[in-house]
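The complex is shown incomplete by one protein chain, all other protein chains being positioned as in the whole.
Which chain is which? They are A and B, in the order written, and residues in each are numbered from 1.
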Amino acid sequence: MADFTEAIKAALLVLLIISATAAATAKKTLPAIIIFSSFSLIMAVVWALLESPDLAITEAAVGAGVSGVLFFMAYRRMGMMSGGKGDDENGKEDDDEHKG
Amino acid sequence: MSIRDKLSALLGFDIDFDAPVPPRKTETAAEQTPDEWRFSRRIMRAGGRRLGAIYKILGVICSVVLMSTLLLTVAGMPRYGVDQEYMDTVTYEYISHGMEYTGAVNIVSGIILEYRAFDTLGESFVLFCAVSCVLALLRADGADSEPERVEYRDISCDPILRRTMRAVVPIVLLYGAYVLLFGHLSPGGGFSGGAVIGAALIMIASAYGEDVSGRILTERVFKTVTTCALSFYCLGKSYTFYTGANGLHSVIGNGTPGNILSAGLIMPLNVAVGMVVACTIYGMYRMIGQRRF
Partner (left out) sequence: MSEWVRFYICAAFAAFGVAAFIFAAVGVCRLDYVLLSLHASAIADTIGISSLAVAAAVYFGLDLVSLKLLCCAGLTLFTSPVSTHLLAELEFLTGKTFGAHTRRIGK
C-alpha cells in the first residue's frame, strides 16, 4: 500500500514538471494560462499527499481558482491595450458585433 | 412535422451536421517563432552569431546549475513526519509544547500567528502594498487616451446566472467564514478563508453587475477594511508582545483547546488577515478587469 502511494506521488511530480515546462514553452498565451491552472491543481493534490492540508486548501483556492480568473482578465486587457491587437492571439478581436 | 423540424422551429436555427468545417488556420513560419528565440535573434543581430550561441549556452548552463542546486538541497533535507529521529530543538518545542502554549489545536496556525506573528504581519503588508500599487498604476484617469470599448453583452444580464448565484454565493460565503473562523481548530486559516471570500466577492460582482456591487463593494469600503484590519493586527500583537516580553499578565487568555473562543488572539488575527486577502483579490479583479474600482 505504501508503494502505491509512493508511485502515485512520483507520477504526480513528473506531471508537475511536464505541465510547468508546457506552460513556459507554450506558443500561444491562452493555452499557457489554462496549463498554469492545471499546474496549480496538480500542486494542490501533491500538497494533500504530503500531509499539509493548509497548503492544499490555499493552493486550490488561490492557484486553481482566483489566479486563473486574474490571468484571464489580464489576457483580455492585453488585447485592448495595444490598440486592438494582442501579442499573437488577442482576447477581443471582434469589434463589429456589438449586440445590445 | 418531424421531431427535428419541431426542434428547429423551437430553437430558431438548425444545426446542419453536413456543413463543411472550415480548415484549421495554418500559421506561417514567422508567426510560430516563440518569444525567447526572437530575443536571441536580436542579440545575434547586435553581436553576431557567436554572441547568440554564447547566450544560448549560458542560458542552458544557468538553468542546469540552478536545477541541480535546488534538487541537491531538497535531497539533503530530512524526511517529513513526526517519528523521524532528526528533529532539532525548535521543531521539538513546537510539536510538544505548541498546543499548551498557544492553545490552538492546529499547530500551523499556532506557529504562524503566535510564534511567528511578525512574519505574518509582513505578509499582510505585502498584500496591502500589492493592491495599492495595482490601484495606483492601473487606474483609468481622465487623461487616458485609450477609448473605452463598449461591452457587446454584459454577462450580468443573464437570468440563469443570477438565479444560480442567488443560491450559490451564500453557500460559498458561509464556507469561507467557516474556514476563517475555525483556523485554529482545523486546517485553513486566514489566507485560505480570505481567498474563498474573495472568490465569492468576484462572483457577486460578475453576476450582478455594477449597480448592485457598486453599492457596498466600493473603493472607500475596501480601503477602510484593509487599514482597520492591519491596524488591529498591529495593536493586538503589540499588546501581546509587550506583556509577554515584560512578564506581565495579559487579559487575553488561552482558553480550553477545542473551543472556538480559545487560543488567545489567533481567531481575530485570522479574521484580519482574511479580510486583507479578500480585499486584495477583489481589488485586483476590479482594477485589472474594469480599470476602475
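Heads up, the rule we're going with is that a contact is a pair of C-beta atoms (placed from the backbone, for glycine too) under 8 Å apart; a residue touches a chain by one contact, two chains touch by 3 or more.
Given the structure is predicted, the values throughout are model-derived calculations rather than measurements.
Remark: the omitted chain is touched by one listed residue; of B:Val168, B:Leu181 or B:Leu217 this is B:Val168. Contact with the chain that does not appear here is found for just one residue of B:Ile160, B:Ile216 or B:Val251, B:Ile160.
Residues 8-9, 12-16, 19-22, 24, 152-153, 155, 158, 160-161, 164, 167-168, 171 of chain B touch the missing chain (whole complex, contact as defined above).
Keep this in mind: only the chains that are shown with their structure count from here on.
On chain B, the positions that touch chain A within their shared complex are 31-32, 34, 80-81, 106, 108-109, 146, 149-150, 152-153, 179, 187-189, 191-192, 195-196, 198-199, 202, 281, 284-285, 288-289.
By the touch criterion given at the top, residues 25, 27, 50-54, 56-58, 61-62, 65-66, 69-70, 73-74, 76-77, 80-81, 88, 92, 94-95, 97-100 of chain A touch chain B in their complex.
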